[in-house]
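All protein chains but one are shown in place.
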Amino acid sequence: MKKPTIKHFTTLALVVLIMTLISGCAKADDQVVLNVYNWGDYIDEDILDTFESETGIKVNYETFATNEEMYTKIKRGGTQYDIAIPSDYMIEKMIAEDMLEPIDLSKIPNYANIDDQFKNLAFDPDNAYSVPYFWGTVGIIYNTHLIEEEIDSWDVLWDEKYKDRFTMIDSQRDSIMVALKKLGYSMNTRSLEELNAAKEALIEQKPLVLAYAGDNVKDMLISEETAMAVVWSGEASTVIQEYDYFKYALPKEGSNKWFDNVVIPKGAEHVDAAHQFIDFLCRGDIGYLNADYVGYATCNTETMKLLDPALMGTTYAYPDKALLENFEVFLDPGDFVEAYDRAWTEIKAN
Amino acid sequence: MVSKWIKRLYTSCIFIFLYAPIVVLIAFSFNDAKTTAKWEGFTLKWYQSLFQNDYIMKSLYYTVVIAILAAVLSTIIGTFAAFGIHYMKHWRQKFVLNINAIPILNPDLVTGVSLMTLFVWLNMSLGFFTMLIAHMTFCIPYVVLSVLPKLKQMPTDVLEAAMDLGATPWDAFRKVIIPEITPGIISGALIAFTLSIDDFVISFFTTGNGVSNLSIAIYSMAKRGIKPEINALSTLMFITILILLLIINKRTSNFEEL
Partner (left out) sequence: MLKKLTSGPYMVWSLLFIIVPIVLVGTFSFVEDGSFSFANYSRFLEPIYLKVLGRSVKIAIEATIVCLFIGYPLALILAKMKSKYRTIAVMLLVVPMWMNFLLRTYAWLTILNKNGVLNHILGLFGVEPMSFLYTEGAVLVVMVYNFLPFMVLPIYTVLTKMDKSLVEAAEDLGANKGQVFYKITLPLSLSGVLSGISMVFMPAVSTFVISNLLYGGQYMLIGNLIEQQFLTVNNWQFGSAISILLMIMILISMAVMNKLGDDGIEQGGGNLW
């Protein structure tokens, strides 16, 4: 009859359920689990397995697409990360808002491997809260099979003939920076007038933009969905190393030079394990595996020794200092960030 | 004659439209290349890498566990709620039913965002528990709406009659009411399960700390480009659904009632 069947089924389901829950909980109890929050495609995930087999610490890995997204998630609460990897200006902001745990450099012996030129930078003098990870630039990558001329200026992105053939970065500061630089302003401007001019320029540009791309920009370039893209240097590096008919241009008006460092958000559960992880990342061999996979420029002197010398001097990996003369680093805009937020909302909404 | 062929052509066209994307996914899950540009040979490697992908497997686990839990708990709470609502006085009943309708009528986005606001305001840690609560919140109303009509179809005084004949209230409920409303309970439970398995928006806003469900996993991967593992996943899901529907078809008399 029907009744016994339903009862049996429900009991069975409940039993299975309880068993699954118990087994799930049991797994959680014995291990330390580190919650790591990083940019998409910004680590060789194999090294996470290596870390686990060496230390027994499991890594829960989550990704974000922009600094702002990461900041919002951590600020609002409800999620606990032990490690995060923001950029320079965001670290400056998080320090100002007391969102980071101090880092005990004595627990990170491999810190000695970090090149001195990346230590004690303006956003975190003394490296009290962050340890360098990767650095890079923002530029234009283009497919020489599809684009004949030499690209060297932000102006091309406002040129009608490239309509629907290029993408911008779906990131507030990076895209606004492009417009500010094209107009000759500082990317850290706090002038409403200059910001609005940049905003208008981007709104004017919108019909020409194929898409505001995120992590999928590499696929788009390779599949020729787009011929040209504004990208971070490492993405260009990965593409060019596989398909040598791409080129990466550092525009003459200047662009952004950035540094991403590892931080420990305040209230992290496993601060010691976090220090262990940072120390692990600073190892020369691990840094090499990481840099090789990710394509970005390392801050690690030991890693530099292991890298392919052909990468030195290239625009996308380790550009000559001379090329970066008019490059700026982002600063935290402080309260003025609201104006940036508003401008970005209006640019996207248009 | 002509109209019969037009009808057949029309129906076929629509079904081709509905199935073309699924067929493409399935076909290219066996393609030995990342892009759908060309066919480069038959391979099962994407299935392999799918099962080795911790993120997807973990998400699948959470999806099923939450769906089962949400369905069971929502059905229990919803059934009892429907019972209580059925016997309410008119204005109170209308009021409660209107509130009940809110999660159904509200766009997922608003429900998700409002629940996230609640959890953060309460300083709760977003994760498994909050996602479960969120799922139950949008499932219970459907259970209530499934069971209520069956309660309405019952003769009005059957409960009193049973108790007059000496049954305890609980017995009366168990042996008289429940058999009458069982089809409603089952259909409510199934709706709850289906909604929970497929949910994206509400889960997206109310989960955290590494707990994700299948939809969230697919979204994160799709944002980064085309991943053939997703194709493999689609094939497996398609086969599972097909089998499930065939089973249900065999067992229920009127399939459409589902």
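By written order: A and B. Residues from 1 in each chain.
We adopt the following convention: contacts are C-beta pairs under 8 Å (C-beta built on N, C-alpha and C of every residue); 3 or more make two chains touch, one makes a residue touch a chain.
Please read these numbers as outputs of a predicted model, since none were measured by experiment.
A.B. asks: Thinking of the whole complex, not just what is shown, which of B:Val64, B:Val96, B:Met154 or B:Ile178 touches the missing chain?
C.D. replies: Touching the chain that is not displayed is residue B:Val96.
A.B. asks: Which of A:Thr66, A:Asn110 or A:Gln276 touches the chain that is not shown?
C.D. replies: A:Thr66
A.B. asks: Residues on chain B that touch the omitted chain in the whole complex?
C.D. replies: 7, 10-11, 14-15, 17-22, 24-25, 28, 35-37, 77-78, 80-81, 83-85, 87-88, 96-97, 99-111, 113-118, 121, 133-134, 136-137, 140, 142, 144-146, 148-150, 169-170, 173, 184, 187, 191, 194, 197-198, 200-201, 205, 214-215, 218-219, 222-223, 226, 230-231, 233-234, 237-238, 241-242, 244-245, 249, 255-256, 258
A.B. asks: Considering the whole complex rather than only what is displayed, give the residues of chain A touching the chain that is not shown.
C.D. replies: Listed in rising order, the touching residues are 66, 68-69, 71-73, 75-76, 164, 167, 170, 172, 206, 209-214, 223-225, 341, 344-346, 348-350.
The definition used in the following text is that only the chains that are shown with their structure count from here on.
A.B. asks: Quick check: in the complex, which residue numbers of chain B touch chain A?
C.D. replies: 35, 37, 55, 61, 65, 68-69, 72, 116, 119-120, 123-127, 130, 179, 182, 186, 208-210, 220, 223-226
A.B. asks: Hey, which residues of chain A end up touching chain B in the complex?
C.D. replies: Within the complex, chain A contacts chain B at residues 2-3, 6, 10, 13-14, 16-17, 20-21, 24, 33, 35, 40-41, 60-63, 65, 76-80, 214-216, 218-220, 223.
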